[in-house]
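Only a single protein chain was left out; the remaining protein chains are all shown in position.
So, chain A:
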């Protein structure tokens, strides 16, 4: 896309150069998600103590970004890292208690769906 609305669209990161090597470097070869209920849109928040934790690189950045809730998709975009990589790091941070998952309703209620519809119409 090169239209006026996104003048920087051409600068979007590309990962097709070394799609295999990079994830392995960051995650020690693990590619499996370790947390159930962690969807691509699930909202993640950092524990207050996490900012002073001895975290490095991507972990530190994720904890900073998650001072306000973010999803895996948001983090993947912000870190310019593939989703699978971010998912593994986030999984570790969840296990270590530096991040937590915001509770989401199990099933969307009818009134919530109505609210979504009304908001979308009003966009």
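As a working rule, a contact is a pair of C-beta atoms (placed from the backbone, for glycine too) under 8 Å apart; a residue touches a chain by one contact, two chains touch by 3 or more; residues count from 1.
In this text, contacts and distances are computed from a predicted model.
Asker: I want to check something: the complex is missing a chain, and I'd like its UniProt protein name from "Peptide/nickel transport system permease protein", "ATP-binding protein", "Cytochrome C oxidase subunit I" or "RNA polymerase sigma factor".
Answerer: Of the names offered in "Peptide/nickel transport system permease protein", "ATP-binding protein", "Cytochrome C oxidase subunit I" or "RNA polymerase sigma factor", the absent chain's UniProt record gives "ATP-binding protein".
Asker: State which residues belonging to chain A touch the missing partner chain.
Answerer: Chain A touches the missing chain through residues 1, 5-6, 8-9, 12, 15, 19, 31, 39-43, 45, 68-69, 71, 73-74, 76-77, 82-84, 102-105, 108, 110, 112-117, 119-121, 123.
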